[in-house]
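For reference, the structure discussed in these notes is given below.
Heads up, one of the protein chains got dropped from this complex, but the rest are sitting where they should.
So, subunit A:
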Amino acid sequence: MTLFHFGNCVSLAYFPYFITYKCSGLSEYNAFWRCVQAGATYLFVQLCKMLFLATFFPTWEGAVGVYDFVGEFMKATVDLADLLGLHLVMSRNAGKGEYKIMVAAMGWATAELIMSRCIPFWVGARGIEFDWKYIQMSFDSNISLVHYIAMAAVVWMFTRYDLPKSFRLPVTILLGLCVYKGFLMELFVHVFLLGSWTALLVKAVLTGAISLCSLFLFVTLVHSN
């Protein structure tokens, strides 16, 4: 709506990242450069995904309003590349487990924030027209931060050689949920015709659930040794 509103949205979106960075003690580890590297990997992975999608997936020519479940499901499967990217980042980093996760997640999430939110905020939030969607986008970016931390933790756990057999299944399920979360959200919105604020709430609840489960598993794993 105005520059003030732009400032509001940006602070709502960026400050949690800043706070997380400061409070997780990453600054003492001089991990800024590593976060940037993780961000660069994010860009590379997104580029590959886009090329892959553009080449192999035809455009949907069906009726408007009919949700192409199978097509979207296949597209979501491509998001497995995200997991590979996170794994790549973490394997190249030396250091303790927790900090590897945090570095990878912070870098990844910040890159996503900058790439996907900057332009809409600059163009849209600064205009005369007011729309609630910019505030919603900022909340959404907060939720993504939590989501990426959880995802990085799950990927890390998956690749551990000393993962107990009983954990394999929950970890795999969580991994699947992480990848298909976007798809599930769209499914919910379409089937239950949720409003935008309700959808945001559902997303927050879903992400919270995933992250709690992964935290639980993480704690159990780390402190069972």
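The rule is simple: a residue touches a chain if its C-beta (ideal position, glycine included) is under 8 Å from a C-beta of that chain, and two chains touch if they have at least 3 such contacts; residues count from 1.
In the analysis below, contacts and distances are computed from a predicted model.
Enquirer: According to its UniProt entry, is the unseen chain "Sodium/hydrogen exchanger", "Nicalin", "TMM80 protein" or "Translation initiation factor eIF2B subunit beta"?
Expert: Per the UniProt record, that chain is "Nicalin".
Enquirer: Check each of A:Ile135, A:Ala153 or A:Leu177 against the chain that is not shown and name the one that touches it.
Expert: Among A:Ile135, A:Ala153 or A:Leu177, only A:Ile135 touches the chain that is not shown.
Enquirer: Considering the entire assembly, which residues of subunit A contact the chain that has been omitted?
Expert: 1-2, 4-5, 7-8, 11-12, 15-16, 19-20, 23-24, 27, 30, 32-33, 36, 119, 122-124, 126-131, 135, 142, 215-216, 219-220, 223-224
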